[in-house]
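Since the structure comes first, as structure tokens, the remarks are kept for the end.
Removed from the display is one protein chain of the complex; every other protein chain stays in position.
Let's turn to chain A:
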Amino acid sequence: MNWWDDALHRATAEVVLVGALAGLVGVQVVLRRLSFFTMALTHATFPGVVAASIIGVNIYLGGVVAGAIIALGVAALSRRSGQNAAAATGVMLSGGFALGAGLVATQSGFSRDLSSFLVGSVLTVSPQDLVITAVALVVVAAILLACARPLLYTGFDQGGARAAGYATGAWDVVLLLTIEVVVVTVVPAVGTILALALIVAPAAAARQWSTRLGVITALAVTFGILSGLGGLYASSHGNVAAGASITLTATAILALSTVLSRAVRTRVPASLGSSAVPA
């Protein structure tokens, strides 16, 4: 029997890839304070995935299209007043979710699939899902690496970047679409609703431990993979839904990091600890 024929083996490979992918893009999400936007994106992806499934087209395609519309809409809105952009993002969040729920209600006997779109179903990932996740990981890593300098400049100092000649609006769109690709890719593993925690928690936990971007990125990827593996282990031994246990593991890593990093900083002499705590 081929190693890949075992559902648990495929699930293990999938959570490693998804954890790395989520951790990688999560650093950008956390540093640019895009968590709320990403939340809206995950909810907007839901109707796209459901609609694609009803029409019978690829669910990745449906999710990417729905999410891209939202990403571009939010990018356009955020160029206007900040207050209205936050309100509009919030409305899109529940509006997108309502649209998905409404679409589901039009189809009888759909409820079982509904839960897999919402919270994932990692034990049923296909070899095709694995290939897509691996390709997405390579593409996203390549984009983040190739665009590291413009993304760093525009993320740290929008005004200065604009003055230096960067098209900051275009870079925002590049990043938002990259985040959307990740959101859609992790749907089979953790679903649309739980994707947010897997993207944000590892990076937010990593941020507690370092002020170096390279270290934060490496830690975020590690925490993302650990969340996936830990969640999968708990799921297979504790009879818990995998999507939920992966999300809970990521949340636990964030909670532990917050408590432990604070404890470490208070024990370390101030001269060393100060570099970890920005004033």
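Quick note on the criterion: a contact is a pair of C-beta atoms (placed from the backbone, for glycine too) under 8 Å apart; a residue touches a chain by one contact, two chains touch by 3 or more; residues count from 1.
The rule we apply is simple: contacts and distances are computed from a predicted model.
Student: Refer to UniProt and select, among "Manganese ABC transporter ATP-binding protein", "Fe2+ transport system protein A", "L-lactate utilization protein LutC" or "NADH-quinone oxidoreductase subunit H", the name of the complex member that is left out.
Tutor: "Manganese ABC transporter ATP-binding protein"
Student: Among A:A148, A:A170 or A:L256, choose the residue that contacts the chain missing from this document, as touch is defined above.
Tutor: Touches the omitted chain: A:A148.
Student: Using the document's definition of touch, tell me which of A:R10, A:H43 or A:R207 contacts the absent chain.
Tutor: With A:R10, A:H43 or A:R207 as choices, the missing chain is touched by A:R207.
Student: List every residue of chain A that touches the chain not included in the displayed model.
Tutor: Spelled out for chain A, the touching residues are 31, 145-150, 152-153, 155-157, 159-160, 162-165, 207, 210-213, 216, 274-275, 278-279.
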